[in-house]
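What you see is the complex with one protein chain gone and the rest in place.
Which chain is which? They are A and B, in the order written, and residues in each are numbered from 1.
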Amino acid sequence: MTPAIAPGAEITFHVRRYTPGKDARPSITAYRVPLKSGMTVLDGLYYIKENLDQSLTWRSSCRMGVCGACGMLVNGSPRLACNTQILEVARGQITLGPLPNFDIIRDLVPDLTSMIEKHQEIMPFIQREDQAEIDNPDGEYYQSPGDLERYLQFSFCIKCGCCMAACPTLATDIRYLGPMPLAQALRYNNDSRDGGAALRTSVAASRHGVFRCHFAGECSRVCPKGVDPAKAIQLLKGQLVAGYLGLGRRKRPCTKLGPASRR
Amino acid sequence: MATSQSQSRAGSPAPASTERYPNRLGIWGWLGGGRWGIERYAYALHRLTGLGLVVYLVLHIFVTALRAWHVYLWAAGGFFDRPAFRVGEFLVFAAFAYHGFNGIRLVLVELGLAVGKPFEPVYPYKTSLRVQRPLLLVMMAVALLFLLAGGAEFLGFVK
Partner (left out) sequence: MQMRDTKPGGGETGYWTWHMVAGVVMVALLGLHMTTMHLGGQTGLFVAHPAEQAVSPANSQARDASLALTVGYVLLLGFGLYHGLFGLRTMLLELTLRPAAEQALTVALIVVGLALLGFGSWAAFAAHKAASGLAAPAAVYVGG
């Protein structure tokens, strides 16, 4: 329960500002923002932009924790600005910065290109042997609730980048794939409709792939949707080792329902 | 489709700068960058003890190889029988105790055996960190017992 707030209460937002072409390096600017019960960090940012400083820049969209645009560093921890109640994380001061481990475009806007490219590398789509079947589907794939549960958790990822910002390996290793791509690799490997696990293995088991994770677990701690990428990565390692030792189950892409099905 | 008349307007604003400011945490990120997850500190300490052990190992190979020439620098009254080296030896022992037992936890976790199964997440989220927390505490307790047993001998309580 957030405590009752005295009328006229204010909180100081210390925001890390950076304007490319104008500033040599980021610096902190302080803003006094009136505090209301239930106010989120995003509400505070909108107040600053509307009343105090129109040049403040950040990304946001849905304001309800489903789009993943407003990931930023709130008091040292990567969080969604729309999902973070100010009084849950701060009293008189709150410090905002762009997500670390990404280059800064401007103010609180990180350059997420590296994350998106790494995501593309693990081929985040269903792959099956028969490309003609995928292009011209003529039936439904069968998937039981048990099959669904094997990957559903990891499909909740909203690509906000908080896990990538929290990961200690990404702090020093630019080439590491990162929690989000690796969790998505497992999401597709575990999808019973998919037959592309062998292709993803060559990416996931590379020199800067899944084995550069050491279970610091920060990714799962900060994930706003409960995706638990740390769990996904360890399960993926288990699958890779089982494959190496020849203990892996031969996974067949699931069959198709319908009268035209031949599989 | 109507042609846009604003495309070739003179005096349009200069294109935004494409400079990017690098924002990587570096080695400080290994230590947590100010955050407080216990598993993250366990990871940092595992690295530190591992580095210490591997450096010690290389030196240890050369020192113990001397026994092929009947040189035993570690014997009572020998070169390494000094308080400074005894303390160093205990630190190596402590590093092994931590690194070994935390390592057992990591083997179980990183093979996917101690992280739990995927399930539909419902807020408040119970992550794999919570699932393996009891294992972490048990391993730390065992490491502490091992350390105390070794400490008793180093401090001279036993022989």
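The criterion applied here is as follows: a contact is a pair of C-beta atoms (placed from the backbone, for glycine too) under 8 Å apart; a residue touches a chain by one contact, two chains touch by 3 or more.
All of these numbers come straight from a predicted model, not from anything done at the bench.
Engineer: Taking the full complex into account, find the residue in B:88, B:103 or B:116 that is in contact with the omitted chain.
Structural biologist: If we include the chain that is not displayed, B:103 is the one touching it.
Engineer: Residue by residue, what part of chain B touches the chain that was omitted?
Structural biologist: Touching the chain left out of view, chain B contributes residues 47, 50-51, 53-54, 57-58, 61, 64-68, 70-79, 81, 89, 93, 96, 100-101, 103-104, 107, 110-111, 149-150, 152-154, 158-159.
Engineer: In the full complex, which bits of chain A touch the chain not displayed? Write them out.
Structural biologist: 117, 120-121, 169, 172-176, 201-203, 205-209, 211-212, 237, 240-241, 243-245
Note that only the chains that are shown with their structure count from here on.
Engineer: Any idea how many Å lie between the Cα centroids of chain A and chain B?
Structural biologist: 24
Engineer: Enumerate the contact residues on chain A facing chain B in the complex.
Structural biologist: 18, 20-21, 25-26, 76-77, 98-105, 110-111, 149-154, 156, 166-168, 170-172, 174, 190, 213-218, 220-221, 223, 225-228, 230-232, 234-239, 241
Engineer: How about chain B: which of its residues touch chain A in the complex?
Structural biologist: 16-35, 37, 39-40, 42-44, 46-47, 106, 109-113, 115-116, 118-123, 125, 127-129
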